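One structure below.
All protein chains but one are shown in place.
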Amino acid sequence: MLFQVQITIKIPQGVDKVEVEKLSAAEIEQVKQLQRDGRWLHIWRVAGKWANISILDLQGPDELHQIISSLPLFPYMEVDVIPLSRHPAAL
Amino acid sequence: MLFQVQITIKIPQGVDKVEVEKLSAAEIEQVKQLQRDGRWLHIWRVAGKWANISILDLQGPDELHQIISSLPLFPYMEVDVIPLSRHPAAL
Amino acid sequence: MLFQVQITIKIPQGVDKVEVEKLSAAEIEQVKQLQRDGRWLHIWRVAGKWANISILDLQGPDELHQIISSLPLFPYMEVDVIPLSRHPAAL
Amino acid sequence: MLFQVQITIKIPQGVDKVEVEKLSAAEIEQVKQLQRDGRWLHIWRVAGKWANISILDLQGPDELHQIISSLPLFPYMEVDVIPLSRHPAAL
Amino acid sequence: MLFQVQITIKIPQGVDKVEVEKLSAAEIEQVKQLQRDGRWLHIWRVAGKWANISILDLQGPDELHQIISSLPLFPYMEVDVIPLSRHPAAL
Amino acid sequence: MLFQVQITIKIPQGVDKVEVEKLSAAEIEQVKQLQRDGRWLHIWRVAGKWANISILDLQGPDELHQIISSLPLFPYMEVDVIPLSRHPAAL
Amino acid sequence: MLFQVQITIKIPQGVDKVEVEKLSAAEIEQVKQLQRDGRWLHIWRVAGKWANISILDLQGPDELHQIISSLPLFPYMEVDVIPLSRHPAAL
Amino acid sequence: MLFQVQITIKIPQGVDKVEVEKLSAAEIEQVKQLQRDGRWLHIWRVAGKWANISILDLQGPDELHQIISSLPLFPYMEVDVIPLSRHPAAL
Amino acid sequence: MLFQVQITIKIPQGVDKVEVEKLSAAEIEQVKQLQRDGRWLHIWRVAGKWANISILDLQGPDELHQIISSLPLFPYMEVDVIPLSRHPAAL
Partner (left out) sequence: MLFQVQITIKIPQGVDKVEVEKLSAAEIEQVKQLQRDGRWLHIWRVAGKWANISILDLQGPDELHQIISSLPLFPYMEVDVIPLSRHPAAL
């Protein structure tokens, strides 16, 4: 089951930069692993912003919440979720 | 070069329904052809709405405008375009 | 799998009132049947508006889109969908 | 009398994390007790966000305000309230 | 139980003006009667707009919906409802 | 002359809680005095929020600004003002 | 007592153009007369739009509503009103 | 003096298509002439929309309003104007 | 050439109050001087807010930016600028 997830990162003033870099590196590893698992299908950078648009293929909203909320930068994310269904024009 | 395009269809009162169905069928054929050409990579239905989220792989904004503006339902579309770049977490 | 669906009805000027009443009556029957099927769990009126908030328990976004887009008043609906997951405070 | 309450938690930079966890645990207990009392009917997690959608069955706005404003995380909440009435399609 | 209701009237092009005046006159009578009943406490004009802000004292959201949706101009209304509770600074 | 004033309080992280309670208590006294003076006609709590909706009867915008800006919590307020006039349906 | 009024004109499809020109000419005369009366202090065109920003000096919201709602193009107006008070930096 | 002008065209249902094409062709000629005059410096299509972003070099807001409001499609335009000044990073 | 400028002041938590008062007093002097110069025509307080609406008569956007950005409270301002042109109803 597919979901589009748009994630924007906003780091508030006062957060340690080294900590942010560590979280960011860990997040990249976690997202790569989820791609290898076949659960995180696509991730693109929104050009010009610290933001991404992703497509996830999951068992449902419970798994979606578990995955997103366990991302290392989750406390600094704005997240928008759109459930996707098959389009009649899709080959 | 990748673009996310979100398209919402709003048919105003007074448009002939048969005409809309013809335009809609023609649009599906056009989008299928663009998928076969490798230019329209993905199209998903936004669940619950007459709307879609698509990923296109094009030569640039000129080709994007030419493709979107020649879709049969273009006069009834709200269109949002987001240019996408490679994400460091993408495999 | 649970989804919250918020539906607002806006009938444009020029739509026949008798037709709207027929569609509305058919919609009520359809929603009642979906409740009996165990797929439409709750429906509440947003007090003061021609709008409702509903909770559906479905197999996924495909079934959601099929159900919402086949409602008789779908052409006149604004629809917002929120995928729901289990909350740790739920008994 | 039914109210839908949508609650989003935003913890500002500088709030102690241990304190937040304590408040969060206390809040879960409080919400569970209100469910046992029959006053907090449903609570769902908005998938992908630190947010919930709840349905409360209360005597009126005074009780609603008393309950919401005494939740431990109230100082960090954005709250939207929608009064609900019976829908003609509800079984 | 108190609710603030903000109502804005938008008449679409094509609605007969004489009909609007009749509906408007009937609405004024209906609101006056509800004031005499002690259910519609206050009604003020939003200066410069075809809009009003009202305070109603009702048994709950069901009565609120029944009253608002039976106003003659209801099909042309945008309605916002805010449930009110007692304020500690109120005498 | 009547004004509706909607006030929402947002206390930023780092403000001393004891100080906020002192300001809040002083504000309640000040609003009570203005009610006794016949200038602050009504104050209601927006159920579920640290916010109120009030009706003031004043000589004009100068007095309105003088009263609102001298409230103890003014630095933490979002304020919306709507000038009200007599409604033809008011008894 | 001063009010800023921002007025935007939106003529829906189907309104007779000659009628709009007549209403528009009548409105200009009415606004000129109100300037001569000393009640409409300033009127400026928002450059690039069919909109104006005006400053009126009136007895209160009742007179404001009477003046704005009797303008010939009132049915096609979006109106925003801001009550103004004396600024400490004003000479 | 520079202004950025963003123009979006929205043709309501019921406007004659041949008429729109005539207005559109006339508008293109008018904009080309203003470019030759050195007053309309740049015009770009917003990719995917019937909209443009333009830079005009004019004597002031009066000339801006005169030019924009005399464009043939002005009745169907949404217009946003941003006055521009020299940037310290500009060569 | 006329511009309407709407300025809202938002002082973040942590800024020294004495410093703000000094900046505020300096700003008042600066605005008074600009009024004496004939460049700042009007300044009004938005009743109930720390905000003002002003009309400036300047040589163009460069002078506008130079004046606004040199105001002592500029770092804490939200600024909206609307270029104004002559209105046909102005005497």
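Read from first to last, the chains carry the letters A, B, C, D, E, F, G, H and I; within each, the first residue is number 1.
In the analysis below, a residue touches a chain if its C-beta (ideal position, glycine included) is under 8 Å from a C-beta of that chain, and two chains touch if they have at least 3 such contacts.
Quick caveat, the model's predicted, so the values are computed rather than measured.
Asker: With the missing chain put back, which residues of chain H would touch it? List them for me.
Answerer: 2, 4, 27-28, 31-32, 35-36, 42-48, 52-53, 55, 82-91
Asker: I need the residue numbers on chain A that touch the omitted chain, in ascending order.
Answerer: 11-14, 45, 47-50
Asker: For review purposes, identify every residue of chain B that touches the missing chain, sorted by number.
Answerer: Looking at chain B, the ones touching the missing chain are residues 1-3, 60-62, 64-66, 81-86.
FYI, only the chains that are shown with their structure count from here on.
Asker: So which has more C-beta pairs touching, H-I or D-F?
Answerer: Taking the two pairs in turn, the one with more contacts turns out to be H-I.
Asker: What's the distance between the Cα centroids of chain A and chain C, rounded to whole Å?
Answerer: Between these chains, centre-to-centre, one finds 29 Å.
Asker: At least two other chains touched by the same residue of chain I: list those residues.
Answerer: 2, 45, 47-48, 82-86
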